[in-house]
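Let's turn to chain A:
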Amino acid sequence: MSERSRRAFLATGTALATVGLAGCSGGGGGGGGSAGESGDEPITIGVLEDRSGNFALVGDPKHKATLLAIEEINEAGGINGRQIEVFDPDPQSDNQRYKELTERAIQQEDVDVLWAGYSSATRETIRPTIDREDQLYFYTTQYEGGVCDHNVFAVGPTARQQLGAVLPYLVDEYGTDIYTIAADYNFGQLSADWVKVLASENGANVLDEEFIPLSETDFGSVINRIQEADPDFVMSMLVGANHTAFYEQKASAGLEVPIGTSTAMAQGYEHRRLDAPAMSNIFAGVNYMEEIPTTRNTDDGGFVDRYFEMWPDAPYLNEEAQTNYFSVYMYKQAVEQAGTTDQEEVKAALESGITYGAPEAPEGEEIALDGATHHVDHHMWVMRCDDQHNVEAVENRVIPEQFLSGTVGCDLTQEDEETQYTPQDYYEEAG
Partner candidate 1 sequence: MVNVVNLLFQFLDSFAFIVLAAIGLAIIFGMMGVINLAHGEFIMVGAYGTTLAYNAGAPLLLSIPVGVLATTVMGLVLERSVVRRLYDRPLDSMVATFALGLALTQLTRIVFGNSLSSIGIPLGSVQYGQFSYSMYRVLLSSVALAVLAAAYVVFTRTEFGIRARATIQDADTASAMGVETDRMYTVTFGIGSALAGLTGALYAPTMSIVPGMGSSFLVEAFVAVVTGGASVLLGTTLAGGGLGLVNALFSNVYGTFIGQIALLFVAVLILRFLPNGLSGAVEGVRERMERENT
Partner candidate 2 sequence: MSSTDEAGQDPAVRETPAVKATGAGTDRLLKTEDLTMQFGGLTAIDSVEFGVREGELRCLIGPNGAGKSTLLKLITGRHVPTEGKIYYDGTDVTDLDPHQRVREGIGMKFQVPSVFESLTAAENVRLPLQRVVEGDLTEQVAAALARVGLAEEARTEAADLSHGQQQRLEIGMAAALDPNLLLLDEPVAGLSVEERREVANLVTRLNDEGITFVVIEHDIDFVDRIADEVTVLHQGDVFREAEIEAIRNDDAVRKIYLGAE
């Protein structure tokens, strides 16, 4: 079957939905951004991030960092002199709740822009609504990549960026034999595909890969299989609280192979939660962690200080929190550039090439939002955890988004799409 025909049909499905709505909706706000707002009317931002349920651990910092950015902006006089108001219910890690609240945020609260969701499942749950309403939407989690959607700004790092940071480093340091373990769902499967792509780009080979159900907590057989394969290093894209058990169990079993990861530490701060040395010799490829040694981040009065000043009881400032934080500022820039909150004009402004001095970028550098793909060329770091659970940066460089721009040719400035591409497209396009 061809990816194109599916894509074509999905577009039809959405068109049908839009027609249906146009035929029946009576009253109500409708999306698309209301024109003609006055100069001092507040801007409404929707922030749907989990503060309870399974994803609260990673979702709560996202919520807090967004509020920090908003408070800073409001204190500095708002956006074009307009204060920001927040609609921030708790979706409780429940996709159905996300769906309802997204509808409400757009139709009832009439938000000008929306931040929502941790998991890809959540993003896919609400994307039909987002696209039906042409709602400007920031998705800030690190994810598998490939979303090419007129309305979606997926500003977190992609799997290709994260793995692209850590995998070549580990090949250089430890050797070419890789064993992949990944969560058995879309993110994990696609990430594992990217490991294979990157391995072949870097002259390494994947000995074997194993997908582990999200509900699994027992890693005895996984550890045995890794020992049997005897790789130079392991790539781990395990996800969620259950999978955290792997790191404790491998330490207890005495498995000492280096592990590269895109998921551990930066999101769920395992190096703070687990007893040392569970995370010893684990290398995270990330755009941000609390420990990133940039002046904007760790200097006095830097991002970390401001965050904990506002939220003294917060446990950690994680990767996604920074993405929420800088993307609010990118939105601010775009509105100021467009001179309006009209969503289509703001999207156009965002597509014009916004740059921002985010905490992840070293002094004097900025990260750039790529207008064609709605993704960010991140400054990526390789962070190593030692046996005392201290984290240090061992490498850093800018890694642009390559897949959408380079491989599948997504250019949202030229053509509106609402698609998610996968590594299969990589193989198809690459022949």
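On the choice of candidates, all candidates are chains of the complex that A comes from, given by their letters.
Brief remarks on what is shown
The rule we apply is simple: a contact is a pair of C-beta atoms (placed from the backbone, for glycine too) under 8 Å apart; a residue touches a chain by one contact, two chains touch by 3 or more; residues count from 1.
None of these values were measured; they are calculated from a predicted model.
Within this complex, chain A touches only one of the listed candidates (1 or 2), namely 1. Chain A contributes residues 52-54, 56-57, 60, 184, 210-213, 215-225, 227-228, 230, 241-242, 244-245, 248-249, 251-255, 272-276, 278, 313, 315 to its touches with candidate 1 in the complex.
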